[in-house]
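Note that one protein chain is taken out, while the other chains of the complex remain in position.
Going by the order they are written in, the chains are A, B and C; count residues from 1 in each one.
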Amino acid sequence: MWLRTVCDLTFDIEVPTPFILMLRLRSGAQQWVAREEYKLKPSIPVFEFTDNYGNLCQRLTAPVGVFAVYTHADIWVADQVDQAPGDPFIEIQYLPDTVLSYLLPSRYCESDRFGQMASDITAGQLLGYDQAKAIESWLRANISYQPGSSNIPMSAVEVNTKQSGVCRDLSHLGIALCRSLSIPARLVVGYLYGLVPMDLHAWFEVFVGGRWYTFDATQPELRGGYVAIGYGRDAADVAIYNQFGPPVHSTQQFIDVQLINENDL
Amino acid sequence: MWLRTVCDLTFDIEVPTPFILMLRLRSGAQQWVAREEYKLKPSIPVFEFTDNYGNLCQRLTAPVGVFAVYTHADIWVADQVDQAPGDPFIEIQYLPDTVLSYLLPSRYCESDRFGQMASDITAGQLLGYDQAKAIESWLRANISYQPGSSNIPMSAVEVNTKQSGVCRDLSHLGIALCRSLSIPARLVVGYLYGLVPMDLHAWFEVFVGGRWYTFDATQPELRGGYVAIGYGRDAADVAIYNQFGPPVHSTQQFIDVQLINENDL
Amino acid sequence: MWLRTVCDLTFDIEVPTPFILMLRLRSGAQQWVAREEYKLKPSIPVFEFTDNYGNLCQRLTAPVGVFAVYTHADIWVADQVDQAPGDPFIEIQYLPDTVLSYLLPSRYCESDRFGQMASDITAGQLLGYDQAKAIESWLRANISYQPGSSNIPMSAVEVNTKQSGVCRDLSHLGIALCRSLSIPARLVVGYLYGLVPMDLHAWFEVFVGGRWYTFDATQPELRGGYVAIGYGRDAADVAIYNQFGPPVHSTQQFIDVQLINENDL
Partner (left out) sequence: MWLRTVCDLTFDIEVPTPFILMLRLRSGAQQWVAREEYKLKPSIPVFEFTDNYGNLCQRLTAPVGVFAVYTHADIWVADQVDQAPGDPFIEIQYLPDTVLSYLLPSRYCESDRFGQMASDITAGQLLGYDQAKAIESWLRANISYQPGSSNIPMSAVEVNTKQSGVCRDLSHLGIALCRSLSIPARLVVGYLYGLVPMDLHAWFEVFVGGRWYTFDATQPELRGGYVAIGYGRDAADVAIYNQFGPPVHSTQQFIDVQLINENDL
């Protein structure tokens, strides 16, 4: 399907403030960017670089006053994300080098604390895809998805205690559970067509059977329409913006995803 | 200045043909991509990756029939490229690691063969920027720039023998001469506003005084309006398309660069 | 000075167990590996790769039984680590790309929680090296260094609550404090000549004035004799071994650092 995504951010800047933004979509396995806009008001110098996870990041210093970022994209994504019941667990010695860092504990995914719990949740499952699926089902049944309930990311331990969270929080717990079974897992931040209420979204991917697969415990079932913006070990790696110095929050944030016709590109 | 660039390619494909394209502009030091389009007709799956030189590359298999690629961008670039007479040569031991591969001979830049000639051309110059400037001046005076005169890249040795060439060929010789003086040099492929006749363009950059500077022996003097598409050691690394299997050439190629107003973005 | 380092580990393996080891020393800015041994008993296949932080990592599956790893090195390191009072803070927009990930919160360094505390500790200091030095002094005065007191890494928040910790824990808090001031900071794991009691050691580095500098709150003052094994954002990235599956601990661990004469190499 073809989608048109919008993420517009407005900031009220009181002192010149360094930012690292991550809002340049990249094409990938099931995603092709046919048109993209990225405008800044006022127009200021920007440096773009690729981070350790392959994300394009934009570095700039926002000047005092109203500072606005407009990003729009026309993008093709799969009508239905790939699923693969039965796809096998890959032994650590056969994992690609680039995947190994997704096995380790990270800021919000304390996978070193979830070994027993993950074993219990996945008891009786085939090793691999089916374990991740059991974890996603468990999250859906046991952790309450409450969009908009928090601004600060919760770690897996915190989510597991509170038994509720936003999309990012549920993903953190899912990731920690998978990693504790030696299944590589990573956070994805992006858009989801049809998300209610519309907002930026986060989900997780696990590496089984030789590739990454999408999981999302916030939706009743997996479908298509996922648009990835960035990948990382958890929300610490993959923020659409990091700002340094005195805290600045967006005064306005407009997110939208519309279905478009290929002919309208 | 704000520019609108166009590169449209049409191919007549007889057997399914793998391509690696390099037509996704990236933002960089003096370049910001505010709007970009990249369309394929027919619309087919593409995989995008980043190569060793930081270029975004698109991999696809073109199907039989007419295959067309449309790329447009609105982009800010400097009104005047930076110049730095007197900027010093950087001793090899202080060069950044990532720059070192631009010291070595490459497919079309046999820098191992130009030591004496480079010394002669740059005799009496301050080490660094001024040496590169002397090489650019020498090329302008001694190698005839004949746009459109060849399709196959010539190596520095061949250009030096023939005493003429296209933009890419002159750059190969400039690069080989700089490298033979232990000055890192690389090829840039892209657009130049105001180029006559309009076409894709190639120039070279040298690393002195801690950063890369632009040089171009095809133009009477350096100005602004340079839009980089890709970087590499020479034309072997940085082709806007590489095609595998039986040779296929573009049946049509339309290149354009227009000045636009920021308000028209 | 020339040092001979030893790290020998013995494991009692009950089921075949995947390991990622990080015990291959690398040469670096103030460190040259002149001789190195890395033996496994039994001798089994190993795959070596370079991680995101530039560390050489060894991947293997330890077979059932006693499994031993012997690593010895003869290495030159600086007699005195470089110090640079007054070296300036580097504005975010001028930091090298590769340094930026060391600004973000990580598993054990919740830099997002220490802004006020870091400002208080460094009040009145010149921005840059002197801030980091003030943080190191504060740690030395306020957090009790208790070698051998824990096996599980503590996060900066936990260390700050408990007011004591091992070398790694103090470093986590130092790193979190520096990052909260927008100063890049990273954990180093390695050896320290003259450490009492002898053990593996951890310290931290901060990036000011264009390069990394060493800090260590566990010692009364900075001296030489630091041998780096690996770098990372915190202890989650830089463990001398990560083991997957049922927990396995080393049954024996022998660490030694001796001064040697260059002629004995």
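As a convention for this text, a residue touches a chain if its C-beta (ideal position, glycine included) is under 8 Å from a C-beta of that chain, and two chains touch if they have at least 3 such contacts.
Just so it is clear, the model here is predicted, and its values are computed rather than measured.
For the omitted chain, the shown partners it touches in the full complex are B, C. Set against the missing chain, the residues C:Gln58, C:Ser180 or C:Gln243 yield one that touches it, C:Gln58. When the full complex is taken into account, the listed residue touching the unshown chain is C:Val33, out of C:Val6, C:Val33 or C:Leu222.
Among B:Asp97, B:Asp120, B:Glu221 or B:Asp264, the one in contact with the hidden chain is B:Asp97.
Across B:Arg35, B:Arg107, B:Lys162 or B:Arg211, the single residue that touches the chain missing here is B:Arg107. Hidden from this view is one chain, which touches chain C at 24, 26-29, 32-39, 43, 45-48, 50, 54, 56, 58, 76, 262, 265. Along chain B, the points of touch with the absent chain fall at residues 18, 20, 47, 49-52, 57, 59-61, 91-93, 97, 100-101, 103-107, 109-110, 112, 152, 182, 236-237, 242, 244-245.
The working rule: only the chains that are shown with their structure count from here on.
Traced through touching neighbours, the fewest hops from chain A to chain C number 1.
Centrality annotation: A (chain centre taken as mean Cα position, compared with the mean over all protein Cα atoms). Chains A-C form the pair joined by the most contacting C-beta pairs.
We define each chain's centre as the mean of its Cα atoms; on that basis chain A and chain C are separated by 30 Å. For this pair, chain A with chain B, the centres built from the Cα atoms lie 35 Å apart.
Between chain B and chain C the centroid-to-centroid distance comes to 42 Å (mean Cα coordinates, whole Å).
Annotation for chain C: no residues touch two or more other chains.
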